[in-house]
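The block underneath contains the structure these notes are about, expressed in structure tokens.
A protein chain is absent from this complex, but the other protein chains hold their places.
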Amino acid sequence: MSKKQMSRRGLLKSSAAVGVTLATPTIFTSSAWAAGYTNEPKGKTVTLGFNVPQTGAYADEGADELRAYKLAVDHINGEGDGGMLSTFTSKALKGNGINGKKAVFVTGDTQTKSDAARASAKRMIEKDGAIMITGGSSSGVAIATQGLCQDAGVIFMAGLTHSNDTTGKDKRANGFRHFFNTEMSGAALGPVLKNAFGSQRTAYHLTADYTWGWSQEGSIKKYSEKIGWKTAAAVRTPLGAGDFSQYITPVLNSGADVLVLNHYGRDMVNSLTQAVQFGLRDKQVNGKDFAIVVPLYSRLMAQGAGENVKGIFGSTNWHWSLQDAGSKAFVKSFGKKYGFPPSQAAHTTYCQALLYADACQRAGTFRPSGVGAALEGFKFDGLGNGPTEYRASDHQCFKDVLVVKGKENPSSKFDVLEVVEVTPRAQVEYPATMLGGNLGPYNDGA
Amino acid sequence: MDAILLQVLNGLDKGGAYALIALGLTIIFGTLGVVNFAHGALFMLGAFCAVAVKSVLSLEKVTLDPTKTTAWGTPMEIRVPYIEAWFGDFGATVLDFSVPISIIIAIPVMLLIGVAMERGLIRFFYKRPHAEQILVTFGLAIVLQEIVKSQFGANPIPQPAPDLAKGMIDFGIMVGFDAGNIVYPAWRLIYFLFSIVIITAVFAFLQFTTFGMVVRAGMADRETVGLLGIDIDKRFTIVFGMAAVVAGLAGVMYTPILSPDYHMGMDFLVLSFVVVVVGGMGSLGGAVAAGFMLGILQSFASMNEVKTIIPGIDQIIIYLIAVIILLVRPRGLMGRKGVMEH
Partner (left out) sequence: MRNSSMSKNDLILLFCFSAAILAGPIILAPIGAGYPDLLQKFAIFGIFALGFNILFGLTGYLSFGHAAFLGAGSYTAVWTFKLLSMNPLPAILLATLMGGLFAALIGFICLRRSGIYFSILTLAFAQMSYNLAYSVLTPITNGETGLQLRQADPRILDAALGRDYGAVLPSSDFFGIDMTGYPGFYFCAVILIACFFFSMRIFRSPFGMMLRAVKSNQNRMNYTGLNTRPYALAAFIISGMYAGLAGGLLAVTDPLAGAERMQWTASGEVVLMTILGGSGTLLGPVIGAGAIKYFENIFSSFNEGILMKAFDFLPESLQHIMVSISSLFVGEGWHLTLGALFMLIVIFLPGGLMEGFNRLRTWLGNRTGGGDGGAVPDTAPAPSVGGD
């Protein structure tokens, strides 16, 4: 009926959608290079979609991601001091936008909920014409958004997501991850824990009861048992439990001498604070000092645990105290603009934005399959993590992993962690087939 | 055995917190008949009283050290809290005791907030349907927490307990166990005792003072009390303020256990409603009993031995108990007939 009154754009879109369905069998088998692709930038600008948590528990982390994105856009467009562009080994970006088009951006709120994140990403794709979506602060959201971007035919550059599944079981051709994962955390932590605590240890796991928590628990178990540790128990705790004391009291007399907290964000802050309150850090069991391990650290969140983090081991993707040229350039650029150092979330999202822009420039197009091909197997350096490779077979970045420890004598409120060891890439690498999943073909959309 | 005793202790500790949080809510229900969805926000505001006191106490004198620079090139700042710069060790002690000090500050602040809320908003909703009370107080809760977020950010802010109360207390020795078997954090025991004191004080106030008598009479039959020429409204305002103080104090004392963030009120909202309803709407004794009962059951359900038999039981135990109690006892543990049933 009133379909006839639809706007021209709407009509075009819907008929195009029908057309795509009819053409589905052929579009992926034939070379579709001649056809357009989703949100092909036609004007003088190209729109990037930054989808970060702005409300909820990860709002501060999201705000930091957004700061980094704004910085990256400035640098891509040739404003500011250029940041890591000067240390980045690929020199394709000239500071005049991407493929000669000025980079602009739209923002959205994921609320750290899959539904909200997808709705927000869809808005950017359908309404604002975003060619790429990036951001996020949890694995559930990242996987959900990655699936959406695959369906819509745009590239997804994952933000902070640590679950193996993002580039394992749930990997997609259009999705790319710079952040590390639980497998790498486990592989990096294993030897360090052995050095620090010996091989005669019994670990007690408290695990956030959802996919990321299980993934983390599995990896730590795997590598701690490899160094001879025993696992006393692995107890699942509800997400957002707040008070974890009922799970900590059984640890006291369990005979275990290491507590592994497979928690992130607020859960980590609370469970760690409470474990220390229960005297676990100063406890002696079997003649050994009791130890607490937090496999995934977030400096931003660790501040919430205050002095409780002192001496506690964990891993992180990047830390602002690193002294390589790339990290220094980034910290300088970020600190100058905002007055405080960037978090690991800010770092990974900045890198992702830069890597995407660079790949477009090298490919000479924004077409997802073209950009993807430029990213696959891409080797680079100068972005703060040492020599890094975007592995073609699972779209996961492989680089050194940082093992860190809560600092005993922090010099400022940002100076919470110290780097204990930089685990070389070779030690954390695993075959892509190990985590399962299937990339499938690229989707360029229509 | 010691594992079970520890869980009982933990349950009491949790129960004390639940009872304390639910107490103010049930007072407001019982006296004013208002479904207050902003109660969690009051709890959160109390916690942020502690944050505010601490940040005022630790206001820092910033001097620039030109010889050192930060990683981004500006001169390094040397920050010393004024209070330490002025008073030395005494200042450091004051800072250490910021949470207990916050209690003294939180009482007038929360009373003021409570009275302002009642006079400014809630009193217009006494006669309005519950659904509208819920919507307006929920809106208020969102506004309050967004204001806190814009001031203090979204991340949790640590509030350590005083050094004195940081250690563990060997509870086992007191009841004849070997040393080191049943030890419990001092602050949590303090919280438990604190909740008992507050609960007793509220009971005593309502039972043994004339004011309390009038309020109780007002709860039972508001109209008749009004006809007797007693200005019940004014007293109800004070009751609301009192409930806000109780919620706020619960929040202040909870900060060393849970680093406060702007969202914590919402997390406790559902829980406190469940406690109040299981106890019976408007029943103070019911809320206290339900708080302790749910605390202890939750502790037991979280034990590994129980979880292996019924997976996931710790996730749902509170709701499961709520369902069972409400089906067996239509008005919760101690609810009166006709309250909030329509």
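Note that the chains are named A and B in the order they appear, and that numbering of residues resets to 1 at the start of each chain.
We take it that contacts are C-beta pairs under 8 Å (C-beta built on N, C-alpha and C of every residue); 3 or more make two chains touch, one makes a residue touch a chain.
In this text the structure is predicted, and so the values were computed from the model without any measurement.
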| Which of these touches the unseen chain: B:Thr69, B:Ser150 or B:Thr200? | B:Ser150
| query | Hey, which of B:Ile4, B:Ile104, B:Ala220 or B:Val323 is the one touching the hidden chain? | reply | B:Val323
| query | Quick one: which of B:Val239, B:Met281 or B:Leu333 touches the chain that's been left out? | reply | B:Met281
| query | Which of these touches the unseen chain: A:Pro41, A:Gly147 or A:Gly279? | reply | A:Gly147
| task | For chain A, enumerate the residues touching the unshown chain of the complex. | result | 1-3, 5-7, 10, 13-14, 17-18, 20-22, 24-25, 28-29, 54-55, 59, 62-63, 105-109, 113-116, 118-120, 122-124, 126-128, 138-140, 143-144, 147-148, 150-151, 165, 170, 209-212, 236, 238-239, 438, 440-441, 443
| message | Touching residues of chain B against the unshown chain: what are they? | response | 33, 35, 121, 124, 127-132, 134-136, 138-143, 145-147, 150, 266, 270, 273-274, 277, 281, 311-312, 315-316, 319-320, 322-323, 326-327, 330-332, 340-342
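Following the convention adopted for this analysis, only the chains that are shown with their structure count from here on.
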| message | Looking at the complex, which residues from chain B come into contact with chain A? | response | 2-3, 6-7, 9-11, 13-14, 17, 70-74, 77, 79, 149, 153-158, 160-161, 166-168, 181, 183-185, 187-188, 256-259, 261, 263-264, 267-268, 298-299, 302-304, 307, 314-315
| said: Under the definition above, what is the set of chain A residues touching chain B in their complex? | reply: 56-61, 63, 209, 233, 235-238, 240, 242-243, 245-247, 249-250, 252-253, 266, 269-270, 273-274, 277-279, 300-301, 303-308, 320-321, 328, 331-336, 339, 341, 412
